[in-house]
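A single protein chain has been omitted; all remaining protein chains appear in their positions.
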Amino acid sequence: MDAMPATPFRPRSSYPAWTTITTRWHDNDHYGHVNNVVYYSWFDTAVNGWLIANGLLDLHDGDRIGLVVASGCDYAAALAFPQAVEIGVAVARIGTSSVTYHLGVFAEGAEDAAAQGHFTHVYVTGAERKAAPLPEAWRTALSAIAAR
Amino acid sequence: MDAMPATPFRPRSSYPAWTTITTRWHDNDHYGHVNNVVYYSWFDTAVNGWLIANGLLDLHDGDRIGLVVASGCDYAAALAFPQAVEIGVAVARIGTSSVTYHLGVFAEGAEDAAAQGHFTHVYVTGAERKAAPLPEAWRTALSAIAAR
Amino acid sequence: MDAMPATPFRPRSSYPAWTTITTRWHDNDHYGHVNNVVYYSWFDTAVNGWLIANGLLDLHDGDRIGLVVASGCDYAAALAFPQAVEIGVAVARIGTSSVTYHLGVFAEGAEDAAAQGHFTHVYVTGAERKAAPLPEAWRTALSAIAAR
Partner (left out) sequence: MDAMPATPFRPRSSYPAWTTITTRWHDNDHYGHVNNVVYYSWFDTAVNGWLIANGLLDLHDGDRIGLVVASGCDYAAALAFPQAVEIGVAVARIGTSSVTYHLGVFAEGAEDAAAQGHFTHVYVTGAERKAAPLPEAWRTALSAIAAR
């Protein structure tokens, strides 16, 4: 893709947390590269995976879940199966009950991001899924991966 | 989802073109509503479907394809299989070789949008996929669904 | 695809229940036709959609869900976005707690099936998800769409 973004993408050093994701045959679309939609599945995977790995999100016994209220992505270079990708995660903003993450998509080992995005979760509790203030343990853990 | 957007979403009347999409069992995620990623697959489907239906994009004999360089979505209300969705499409901006679309996601028959997004295609030609100015026929057709 | 199945596929008349599904841009894979995996998402959608529409499966207040224990598909002809597909559903066998469905995939309006498959659900109840005998209401409804 030759449509370079006006501003350079954030560097690897701005992301404190990382997840490696293997691509799949059908991540590629008709044009032979990873479909733009798939990047968002990587965002979801990287953020929720980090929350689970750090003991915050518990799908079975937890008292809160994250609902996505906004997301976006800018794309600079194509990716394709079978290459693996590395997703960088950083916390850009912690609100009362919401968190905005910055995400960077890198081909495995690549210096420059192929894409970068953002993703805002509102954390809700209960059967009626009402936004609820983030507990202190969440704030502490999230602050540890603040965007640099 | 109780995190209402600060600004009301665009109304149905702002979208000149429409596509109805049936939802699928696995559009729903663990939380029992359509996963945020799926909305972007609807954007891709609505825009490319409109381009094909209007004789602009031809996957077999055409000379140009659209690559996504930016997208984004704001979510206000949950959707769930088995309900169908209606996607409104409007052209927000026509550049030399790029087009930005506005998209609205509505539960079938609903007055208010459940989500709204944007999506920018750069149209490229040739094996090396270089951005190329949009032909007049494209400009005319795209102008006919300009955002109202 | 020129690999025709040894036995002709089941005709439209063998399927008592039908669902129309719209295809999506990224149902197509690198080769420009609907990826083989996507057909299984249509099976899931057609069967669960039928169960919901007929008041058997209730994702919010129901006491049983269906888990897939076996599935399969034979493919004869390619399909591609943006065409819609019609999925025929028939009940091939009702066991104590399981049901095997036959499925036929037809391009919209086509006489011959593009693919046909089977799909076995075991119906389970409770938090431990134990197989449980099908209630009489289920047997009656399922018998009404027995394979012809």
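A, B and C are the chain letters, set down in written order, and residue numbers restart from 1 in every chain.
As a working rule, contacts are C-beta pairs under 8 Å (C-beta built on N, C-alpha and C of every residue); 3 or more make two chains touch, one makes a residue touch a chain.
Everything quoted here is computed from the prediction, not taken from an experiment.
Trainee: Kindly name the visible chains that come into contact with the excluded chain.
Mentor: Contacts of the unshown chain, counting the full complex: A, B, C.
Trainee: Which candidate, A:26, A:64, A:102 or A:118, sits in contact with the chain we can't see?
Mentor: Here the residue in touch with the unshown chain is A:26.
Trainee: Which one touches the absent chain: B:14, B:35, B:83 or B:125?
Mentor: Only one listed residue reaches the unshown chain, and that is B:35.
Trainee: Which residue numbers on subunit A touch the omitted chain?
Mentor: Touching the chain left out of view, subunit A contributes residues 20-22, 24-26, 32, 41-42, 44-45, 48-49, 52-53, 59-60, 81-82.
Trainee: In the complete complex, the non-displayed chain touches which residues of subunit C?
Mentor: 1-3, 5, 30-31, 35-37, 40-41, 44, 59, 65, 67-76, 78, 98, 122, 124, 129-131
Trainee: Please output the residues of subunit B touching the missing chain, sorted low to high.
Mentor: Given the touch definition above, subunit B has residues 25-26, 28-30, 32, 35, 37 touching the missing chain.
In this text, only the chains that are shown with their structure count from here on.
Trainee: Using the mean of all protein Cα atoms as the middle point, what chain has its own Cα mean nearest that point?
Mentor: Smallest offset from the overall C-alpha mean is found for B.
Trainee: Taking each chain's centre as the mean of its C-alpha atoms, which one ends up farthest from the centre of subunit C?
Mentor: Relative to subunit C, the chain whose C-alpha centre sits farthest away is A.
Trainee: What is the distance, in whole Å, between the centres of subunit B and subunit C, each centre taken as the mean of its C-alpha atoms?
Mentor: Whole-Å distance between the two chain centres: 29.
Trainee: Return the distance between the CA-based centres of subunit A and subunit C, expressed in whole Å.
Mentor: Those two chain centres are 34 Å apart.
Trainee: Can you give the whole-Å distance between the Cα centres of subunit A and subunit B?
Mentor: 22
Trainee: Would you give the residues of subunit C that are in contact with at least 2 other chains, written as numbers and ranges?
Mentor: In subunit C, 25-26, 32 touch at least two other chains.
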